[in-house]
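Heads up, one of the protein chains got dropped from this complex, but the rest are sitting where they should.
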């Protein structure tokens, strides 16, 4: 199971790398979003998968729980990546409006005013 | 921009209430089981976004005349405020407490200060999501 998820993480990272290296601004933003999801999956996997029950109060006594910390960590980092993605979408949109292009190579050479 | 889509409008009128109920449920369930302020807030925001899509922005803003930036700020204030509340009782920052009360209709109910914190989180999420959607869609 861990191996499978690790491979999936790798696939996500390669997709994200491809997107970030492209010239379109919106693809770069999407790439960063995919990249952060790859990191979340990796944190999840590092805590160990399917080693016990759901870590919620009120389960059966003596039941083994999975480590709850990685879940708390990725919840936090999902919130953060949500904020960052939102921020970068707005910024990309404003950049597109101001420069009239979303191609990174066409933005080269804008002078300091 | 006005979309005149009868099916969407009719469905949305009902679905919005279902979404809002789900949001409230998720928010209240969050204390001991899956759910919580962030998720509840996101679902609540999605109801608002649905309204923005179905009706146009001016109509919705006339019906809900709030500045969503201020909603986000108020939520953040509420959340940080519960952290500061701990200072009054001379316990570590962000300490939470809970107690059981006998309320009419509900019977014995657990009330916690975490709920206030979560309410703050939910308001932040709603405020931020709607602000972003509005700022992107303003000049399309």
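Labels for the chains are A and B, by order of writing; each one numbers its residues from 1.
By definition in this document, a residue touches a chain if its C-beta (ideal position, glycine included) is under 8 Å from a C-beta of that chain, and two chains touch if they have at least 3 such contacts.
Quick note on the criterion: contacts and distances are computed from a predicted model.
Between the listed names "Leucine/isoleucine/valine transporter permease subunit", "histidine kinase", "Na+/H+ antiporter subunit D" or "Ribose transport system ATP-binding protein", the UniProt record for the complex's undisplayed chain reads "Na+/H+ antiporter subunit D".
The chain omitted from view is touched by exactly one of B:11, B:28, B:64 or B:87, namely B:87. Contact with the omitted chain, checked across B:24, B:46, B:61 or B:95, is made by B:95. Among A:14, A:51 or A:99, the one in contact with the hidden chain is A:99. Those residues of subunit B that touch the chain absent from the view are 69-70, 73, 76-77, 80-81, 83-84, 86-87, 90-96. By the touch rule set out above, subunit A reaches the unshown chain at residues 20, 25, 28, 32, 35-36, 38-40, 42-43, 45-47, 69-70, 73, 76-77, 80, 83-84, 87-88, 91-92, 94-95, 98-99, 107, 110-113.
The working rule: only the chains that are shown with their structure count from here on.
Residues 32-34, 38, 128-129, 132, 135-136, 139 of subunit B are the ones touching subunit A in the complex. Subunit A makes touch with subunit B in their complex at residues 56-58, 75, 79, 83, 86, 89-90, 93, 97.
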